[in-house]
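A single protein chain has been omitted from the complex, and every remaining protein chain is retained in its original position.
Note that the chains are named A and B in the order they appear, and that numbering of residues resets to 1 at the start of each chain.
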Amino acid sequence: MPSGYHITEADMSKTFFIDTSRCTACRGCQVACKEWQGFPANKTTQLGWGSHQNPPDLNCFNYKVVKFSEFKIKDRVFWNFFPDQCRHCTEPPCKIAADAHVKDAVVIDKKTGAVIFTERTKKISKGGFLQMKEYCPYNIPRRNEKSQIINKCDMCLERVEAGHIPMCVKTCPTGAMSFGEREEIVARANTRLAVVKKEFPEAALLDADSVRVIYLITHKRDQYHNNAMMEKPLKDASPA
Amino acid sequence: MKYTRRELLKMAGAGAGVIALGGLGVNYLVTESYAKKLKIKGAKEVISICPFCSVSCHFIAHVKGGEVVSTEGDPGYPVSEGALCAKGSTMLSMINSDHRVLKPLYRAPYSDKWEEKSYGWMIEKVARRIKDTRDKHFITKNAAGQKVNRLDAMFHAGSSQMSNEEASIVVQAQRAMGIVNIDHQARI
Partner (left out) sequence: MTNHWIDIKNTDCCLIIGSNAAEHHPICFKWVIKAKEERNAKIIHVDPKFSRTSARSDVHIPLRSGTDIAFMGGMINYILANNLYFKEYVNDYTNAAFIVGPGYSFNNGLFAGFDPKNKIYNKKDWQFELDEKGNVKKDPTHQNPRCVIQVVRQHYSRYSIQKVSDITGVAPDVLQKAYDAYAATGKPDKAGTILYALGWTQHTVGVQNIRTSGIVQLLLGNMGVAGGGINALRGEPNVQGTSDHAILYNILPGYLPMPRANMPTLKDYNKLTTPVSKEPESVNWWQNRPKYMVSLLKAYFGKNATKENDFGYDWLPKLDVAKSEHDGDASYLYFFDRMYRGELKGGSIWATNSANTLPNTNKNRKALANLDFLYMAEIHQNETTEFWHGPGVDPKKVKTEVFLFPSCHRAEKEGSISNSGRWALWHNKAADPRGKSRPMGQIMIDIMKEVIDLYEDEGGKFKEPIVNLNWYRKYDAELVSKRINGSFTSGEKKGKQLTGFTDFADDGSTASLCWILAGSFTDEDGNKLKRRSLLQTPMQKSIGLFPNFAWAWPMNRRILYNRAAVDKNGQPWDLARAVIRWNGTEWEGDVPDGGAPPMAKKGGKSPFIMLKDGLGQLYGTGLVDGPLPEHYEPVETPVRNHGFSGQLSNPCAKIPTSDLDIIAPPADPNYPIVLTTYSMTEHWCGGSETRNVPSLLEAEPMIYVEMSHELAAEKGIKNGDPVIVESPRGRVEAVAMVTVRITPFRIQGRIIHLIGMPFAFGWTKKGIGDATNRLTLWAGDPNTSIPEYKACCVNIKKADKVTELA
């Protein structure tokens, strides 16, 4: 790994912890985000779909979508909820892709570490956008076809700067979502993982080292909405 | 096709000079803020209550120039501590919905359309219908000859959307008219 890869300043920055073991899929976060951003609704349907997961995926008007996954293990039903959103990677691959096309289309906020897609993303070509999408391990970037702006969760940066917490975190009733200084949040995530592991031995934190949105899951990754949308853990990947 | 992080970094490193990982580091960070303007800055905060389930989560309405510009949970209510569900999160859209009925409407017998009417006209007409119906159908005795002093020909289907004070007013009026057919969502 090249030297200088780890950005120590970013470690002081903000981080989310999303404890899916506490999530009840009330979708307060999904809707509150939309409401705060002032986004219009997408036309959704159950025909040919038949799921509570609506809209089916993230889009330029939904920075956050709660994903549902149901399955049975030995007659016991499980229903896993996953409030999906941009992970605000500490070294965001989307920026790597974007930088190659338009400078400062994707920036990182120094104080928080938030990965921000600016209005300059408008200028990114179709190919550049596809590349951003391909680079993103979580399939996050979306383009508003009308304005051509590429967008995704902005960490409610204006709220955070004014001392508020992001809207989704504010709205969460069960403590499934928290937000704060990275060090504190990582510690909280590890403490919680130890507790949850007692009930769910397969529980894990997802990519905690490289993201600012750390998820705690209780089951295997493929028992969540769509494993293709989530990166495999580093240890599972073939060596470089 | 998705890449693992490691594959990606590998790819980027070999990226024909397009992206040089070595160039990351401090320069990677942008110092200026990209935050949008905070829409609730300087707004008056008024506390109201979500009109749905009986948890009664409180919300803060941010008001500017007499208009509600944003809503979010009120951390001061010890039950919800600032949280809201999907419904509670939409108070702003609900208040400002363009689907709301904003004018008194009247539909004449056998008509196929609504007509806009003044509030005063509506009050007068409704009061007249109530009085005429009551005068015609009020009964003082039931079939068994017992004193009942009631109006069986009218009804009130009311609402748990009312405040306590409104409910008190509505019940007092309905009972004074002699109405016994009274019900609301407590029974459904």
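Throughout what follows, a residue touches a chain if its C-beta (ideal position, glycine included) is under 8 Å from a C-beta of that chain, and two chains touch if they have at least 3 such contacts.
Every value quoted in this text rests on a predicted model; they were computed, and no experiment measured them.
Of the residues in subunit A, those that touch the hidden partner chain are 22, 24-28, 30-31, 34-35, 39-52, 54-55, 70-72, 77-81, 173-175, 195. Contact between subunit B and the unshown chain involves residues 46-58, 61, 63, 66-68, 71, 76-81, 83-88, 90-91, 93-97, 99-112, 114, 119, 122-131, 133-138, 140, 142, 144, 146-173, 175-188.
Heads up, the rule we're going with is that only the chains that are shown with their structure count from here on.
If you average the CA atoms of subunit A and of subunit B, the two centres end up 30 Å from each other.
Of all residues in subunit A, only 1-2, 4-5, 7, 9-10, 26-28, 30-32, 35-36, 91, 93, 95-97, 99-100, 104, 107-111, 116, 118, 134-135, 137, 139, 154, 157-162, 167, 170-174, 207, 210, 228-229, 231-232, 234, 236-240 touch subunit B in the complex they form. Taken together, the subunit B residues at the contact with subunit A in this complex read 1-10, 12-13, 15, 18-19, 21-22, 24-26, 28-31, 33-39, 41, 70-73, 80, 82-90, 92-93.
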